[in-house]
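This structure is in structure tokens; I'll ask about it shortly.
Here the complex is missing one protein chain, while the rest keep their positions.
Chain IDs A, B and C follow the sequence of writing; residue 1 opens each chain.
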Amino acid sequence: MSWITQSYMGKKAVARGKAGKSHNLNKAVQGDYHYVYGPYAKPVLTIDPGDIIVAETEDAFGGVIKTVDDLPSQKLNMPFVNPQCGPVAVTGAEKGDVLCVHIHSIKPRGPQPVGTSALIPEFGGLVSNSSTALLNPPLPERVMKYEVTEDGVKFSDRVMLPYEPFIGTLGVSPEIEAVSSLQPDYWGGNMDLPDVAPGAVIYFPVLHKDAYLYLGDCHGRQGDGELCGVAVEIPSTTTVQVDLIKNWQIAWPRLENEDFIMTIGSARPLEDAARIAYRELTRWLASDYGFDELEAYFLLTQAGKVRLGNMVDPKYTIGASIKKSYINQ
Amino acid sequence: MSWITQSYMGKKAVARGKAGKSHNLNKAVQGDYHYVYGPYAKPVLTIDPGDIIVAETEDAFGGVIKTVDDLPSQKLNMPFVNPQCGPVAVTGAEKGDVLCVHIHSIKPRGPQPVGTSALIPEFGGLVSNSSTALLNPPLPERVMKYEVTEDGVKFSDRVMLPYEPFIGTLGVSPEIEAVSSLQPDYWGGNMDLPDVAPGAVIYFPVLHKDAYLYLGDCHGRQGDGELCGVAVEIPSTTTVQVDLIKNWQIAWPRLENEDFIMTIGSARPLEDAARIAYRELTRWLASDYGFDELEAYFLLTQAGKVRLGNMVDPKYTIGASIKKSYINQ
Amino acid sequence: MSWITQSYMGKKAVARGKAGKSHNLNKAVQGDYHYVYGPYAKPVLTIDPGDIIVAETEDAFGGVIKTVDDLPSQKLNMPFVNPQCGPVAVTGAEKGDVLCVHIHSIKPRGPQPVGTSALIPEFGGLVSNSSTALLNPPLPERVMKYEVTEDGVKFSDRVMLPYEPFIGTLGVSPEIEAVSSLQPDYWGGNMDLPDVAPGAVIYFPVLHKDAYLYLGDCHGRQGDGELCGVAVEIPSTTTVQVDLIKNWQIAWPRLENEDFIMTIGSARPLEDAARIAYRELTRWLASDYGFDELEAYFLLTQAGKVRLGNMVDPKYTIGASIKKSYINQ
Partner (left out) sequence: MSWITQSYMGKKAVARGKAGKSHNLNKAVQGDYHYVYGPYAKPVLTIDPGDIIVAETEDAFGGVIKTVDDLPSQKLNMPFVNPQCGPVAVTGAEKGDVLCVHIHSIKPRGPQPVGTSALIPEFGGLVSNSSTALLNPPLPERVMKYEVTEDGVKFSDRVMLPYEPFIGTLGVSPEIEAVSSLQPDYWGGNMDLPDVAPGAVIYFPVLHKDAYLYLGDCHGRQGDGELCGVAVEIPSTTTVQVDLIKNWQIAWPRLENEDFIMTIGSARPLEDAARIAYRELTRWLASDYGFDELEAYFLLTQAGKVRLGNMVDPKYTIGASIKKSYINQ
């Protein structure tokens, strides 16, 4: 029996985590991709809780960086980057509910080398950029293309890395804002957090009627922090199952997998992202696991884990987690 | 002869800073106020460069905090706060231009006590809040009402403060985003910078066809940082003159008055706001005032001034300036 | 054959990682413990490279929190906290060398309950504190006592946690400063990083003649970030082997174990700690592993790991690492 039956989705969601109808969200169905998370676009699909979506996502560059000679500064047309599938309307979702996204699989899509990374001017975690705005000369612009299969990421002739895919950008529409798909926030978005991977269930606060799910920006793998700002970007065929928990008030995204529960915060400076994530986790332990708030604070002091998602996007993202084996004793 | 004739607006704008037609943007003309800066709303007015707008702005609470017993947590309906007049379409404005806003006057509007401030839960510069998310108990919620006239702000029976009004939230639409009017950014928005005051000209990068000017959130006065998050909030009658400079590429808002030129940056942490503002000012000195970039860096080291706008909004705002008398020798 | 023979210590150090004489640094030998890392104290021992030290460390409170009724605000005498063993002079160490510390074992010492944690006023990662200085009321002061053996940490009647000990505070003397043992910095100090554990070798830049090694503040275990500021603090018997690499210029502490190499940065805000750690690791890959600097930047983007040490001390600490299996292909 899968742990899913014991998950929040399995126990509390409308479809109890049972798979419903499958919807093909290929490029033809999607039509134009979107560059903001917001309520002003028309849904491309309407689904019921439990339904499955098989989405053809584009890579973060919309596929325009085809070779190492395609420089981002020449090929990209800002702000039209990080194209997103969706919005998908989920029947019955209302403000104050929680949307569940259970990731089934992420497969690379298209001709090799299918993975792309790049050094982009004024962008990245170890360079002067548009926020940490300095006078130093820039690094050279550079593009990397990687062969990526489910067997591995060929970083170079010398270095082979495991294929550990995840969804970089995933979430729901804000209530009245339409915010760049480059930004992570309390609705999800561009969290670039490697735990948002096949097997996990991610929970988002519903902020707008029908939730309006967006997704895109899959990565073949990524280090903690997404240091230069560009992971192993791949177009993908991504399969997710969507469900709905009514009347669950959460302030920020949450995640669970077989091993741990996690809360996700996005903010600057980085300690604020950690504070958000850890405060949410403290309160979750207090509300659902029988600890008082101060005891939960002590427990996370001794047993909490931190995963750095990104330190390059408009807000930085941190996931704070604790093992289920510690709290289910 | 006014210094305005020697300003960027006076020398480079389409109407050369000369006043054109006056438009009444009272509450009836405005109709619904807006809570996002974005391109998805329909313009309430279309004006030509040089035209004047006389706007009836609401206070940041939309007028619902009428007495000290009207607690924000009960009266406010988030995210519907900080209502904005506009958008005003400006004929001929295109991406790559600069919109000029010359502030003529700001007058309190409505019955006394017309000024409002408040301590709002999870908000403010010296408390645990939604970003710096801590476990401490909150401060008590509290509302202050102030008599505000052009002669002064009556802080208390004991303390009278000067009336030094400015526009808290002012700017143009992003290109594809629609962002909360609570946020300042490169398009202006909720900068809460006291130098955005009568007499000054503020320059914004045009990001969307017709610019789409928004304004609101006038303050009777404010200290540096807007410490508790709520200044002397007033409804107002605010008069601004709008002009347009074609083909001037600026990345962030700029400001000039009779005494100084200023660049405005908004970011977190606060040093990033300062870096943005100072880098923009360095480059402005290099492009327009005959200094090389390193000489400008030295000059600002010895003669730059920093004004803290807010340290409470989703991004913090800093203005960096230098006296015209130093650079026009 | 142990991986140690292939470590930096094994290959480059004066004693090639071979164990020398063992020195007993018990409480009698230590005499007064120290509260600063600096060159102004007289060495308690002088050892040769390769020698082993068996140190009796005190807990971070100097043992004065004996029961849950011993409140820190009453029992602690600031700044006399976090007592350190040492300084130990290492023969032949000079500025420009690297001191190697190979941790053999950490055992709890003293009567049960031997572990202590506490909520201390104005201190901790999720509360208003002396740096993030706010007006909120404090949390209640509270002390926890835990039974700690090599079999586990008894967090509560319900929750048992693994014993995963490490040295919280470890490093060498600055050149001319004498800095609180509460602070981590480029000389080591209060890093509170769980990877500083038995089995690992930590490398410190020698800044002063004879290095002057200090250590203390052992933890029975700790979560990432040491959230409330106080881990499972234990008095211990800790055994380390010291060695010396001549003429190796490093700017910040480094660490290796069987699985990975790591660089350690301490700074505020937290992103600066990450930048320091990742820049050091980028340069290490470039100098020793045959990558050019930009290739190393890409590699860490795809395969770097971040461990959060503390987010509560005067500087926050982050370790950035990469698996040896990725870079030794």
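Throughout what follows, a contact is a pair of C-beta atoms (placed from the backbone, for glycine too) under 8 Å apart; a residue touches a chain by one contact, two chains touch by 3 or more.
Everything numeric here is computed off the predicted structure, so don't read it as measured data.
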Contact with the hidden chain, among B:77, B:247 or B:329, goes to B:329
Chain A residues touching the omitted chain (full complex)
126-128, 132-139, 269
If the missing chain were put back, which residues of chain C would it touch?
35-36, 38, 40, 79-80, 130-135, 175-180, 265, 267-269, 272, 275-276, 279-280, 282, 293, 297
Can you name the residues of chain B that touch the chain not displayed here?
117, 119, 125-126, 139-140, 142, 144, 153, 155-156, 158-161, 221-232, 268-271, 274-275, 278-279, 282, 294-295, 297-306, 308, 311, 316, 322, 326-327, 329
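Please note the rule applied: only the chains that are shown with their structure count from here on.
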Note to self: most contacts are between A-C
Reference chain B; chain at largest CA-centroid distance
C
Compute the distance, rounded to whole Å, between the mean C-alpha positions of chain B and chain C.
48
For the pair chain A and chain C, the C-alpha centroid-to-centroid distance in angstrom is 34
Multi-chain contact residues (two or more partners), chain A:
268-269, 275, 279, 282, 297
